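Every protein chain except one is present and positioned as in the full complex.
On to chain A.
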Amino acid sequence: MNASVVENGSLETNGLLLDLENVKYLFNVLKANVIRSRTTITAIFIAIHDSVDFFDEEADQIQAEVTKFLQSTIRQTDLLFPLERPGLAWGVILSQSGEREAKAFFQRLHAQVKDKSTFLFQRFDLSFSASIAEIGTSDVSFEALLESGYNELINGLQKGAWQIEYVPLFKERKIETIRVSILEENDIFRHVLQTSIEGLPLEGFQLELRTFQDGYEFMESDWYQSSHTHIVIMNDTLPRKNGLEVLHALRLLPNNKRFTIFMMTKMNSEDNMIYAYEKGVDEYLNKPFNIRLFEAKMKRIFKRLWS
């Protein structure tokens, strides 16, 4: 069931196809959330191969049946709308999805047609082509998306049935700044951690890194008060203000989810670890730890930020 905007401007799900104006409005809402939620949306444009071969009545029936079929396969959070060209064509905007999910969506359609799973597919020998546009930026207009999607869809149709063409134009994400803080008393260890983090390959991010000798110096700075996503790597024992005190203070802040907190310890006490996890630590590192393991965990954090 797809969402639509009714006359009074409110949203409801009614199973109807959305018109382009409504889709544009909803698309603008979805794309504005792409950066904030760090989740891509993807548009897939689907057209019937050789649709000119059908009579008008057949074409109307096919359009209605395919629409019904597509409506039954999309999620409540996806948008389905008809395309004016080329021939019998539809657009689907898959929220919280990437190219891979869109490709799987099209492959499912292929499998259903091949298995002749519905009366429609038994009656008509249909084949489709598609173009897929992943959107990782909010700097894209609905018109530009439609235009690029259409052009690639034409390419796909020309190449043959069940072809997928990709639109790479809107994929590139805006570089996001992430703050990293290292709280460690030992100069050499601090330097090693800093060198290790600075050497990590980053895709779509740039790092602002600062080091602190203790928790007090960190809490006295206004460095942690920005709205940036912030990774904090700290020792549990620190002079003046220890790791647990810093953890407690950070987790009391509004919007504290922006902090990913690594705690390092040499005490190897499970009780302490349980307590720290309960208080909001995201990763625990028992010293001595393998620097490559630490880097793998950091990379995983960066990967997880964009889903």
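The working rule: contacts are C-beta pairs under 8 Å (C-beta built on N, C-alpha and C of every residue); 3 or more make two chains touch, one makes a residue touch a chain; residues count from 1.
Going forward, contacts and distances are computed from a predicted model.
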item: Among "ABC transporter permease subunit", "Heme exporter protein C", "HEAT repeat domain-containing protein" or "Electron transfer flavoprotein subunit beta", the UniProt name of the subunit that does not appear here; value: "HEAT repeat domain-containing protein"
item: Full-complex contact with the absent chain, from A:Phe189, A:Tyr216 or A:Tyr284; value: A:Phe189
item: Residue touching the undisplayed chain, where the options are A:Arg123, A:Lys266 or A:Lys279; value: A:Lys266
item: Residue among A:Gln76, A:Asn255 or A:Asn290 that touches the chain left out of view; value: A:Asn290
item: Chain A residues that touch the omitted chain in the full complex; value: 186-189, 191-192, 195-196, 264, 266, 287-292, 294
